[in-house]
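Selected chains from the complex are presented in situ; the others are not included.
Chain lettering (A and B) follows the sequence in which the chains are written, and residue indices restart at 1 in each chain.
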Amino acid sequence: MPIVTVTRRLHFNAAHRVHNPALSDEENLRLFGKCNNPNWHGHNYMLDVSVTGPVSDRTGYVIDLGVLKRIVQEQVIEQADHRNFNIDVAFMHDVIPTSENIVVQCWRVLQPAIAPATLSRLVLWETPNNYVEYSGE
Amino acid sequence: MPIVTVTRRLHFNAAHRVHNPALSDEENLRLFGKCNNPNWHGHNYMLDVSVTGPVSDRTGYVIDLGVLKRIVQEQVIEQADHRNFNIDVAFMHDVIPTSENIVVQCWRVLQPAIAPATLSRLVLWETPNNYVEYSGE
């Protein structure tokens, strides 16, 4: 029975400030430069959510992409779209909102919501020139 | 000797209807929604075909991409381009034409045609927001 990976891409826009509140302002500026702007900046994020599994004989699907889309919209897009990652997004509480941390926190909310299907990979694009990947390791 | 993966991207357009003839019309509509439209719909598909192997000292190639392109055109593009996956495409006979099943059937026709080179991955984009991957498992 073939094992296929299916991916749904979704988009959202958000503001953030890369800032570690445990450090001084000087240290934050030195570490994060313009990404530390206290008045925020923002991005058009693009999230690729991948599920891996056998192809059902009955449907020809690994997972219904409409179902997968609804899960991601509820768990991630409705929380983060047109929001501020440092202030508004519960799943980012107490975490520096770098792409690395955003993708890991997305995994933590999406993995149980997608189970028993197998979330296998998240790719998060922050700009057209940089992206991060996480596979739950 | 370094092992490199090379990929050739090709495009084709096709119609399909996601439909399982073993099920009732009601069940098909419930399972597949608008993708079950009896009058068909269609997509611009994009297929990435990857071959992995050592780099030849003589050519600097893993495989001549012109040769790879011709194989994919013969085996997949000429069969599927401007066609209907449910009616016209021999390698899709008796298979529900979801992206998952299309990518697996493409593997089955491409793997022997590309051998002894090693087909390592197929990625099939159905729309700009969803794609499937298969590596022969």
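Quick notes
In the analysis below, contacts are C-beta pairs under 8 Å (C-beta built on N, C-alpha and C of every residue); 3 or more make two chains touch, one makes a residue touch a chain.
Values in this document were obtained by computation on a predicted structure and should not be read as measured data.
Within the whole complex of this structure, the shared sequence is present as 6 copies, and 2 of these are drawn in position.
Basically, only the chains that are shown with their structure count from here on.
Chain A and chain B, compared by their mean Cα positions, are separated by 28 Å.
Chain contact summary for the complex, chain A toward chain B: residues 2-10, 50, 55, 58-62, 64-66. Contact residues on chain B toward chain A in their complex (touch as defined above): 18, 20, 23, 31-33, 95-101, 103-104, 107, 128-134, 137.
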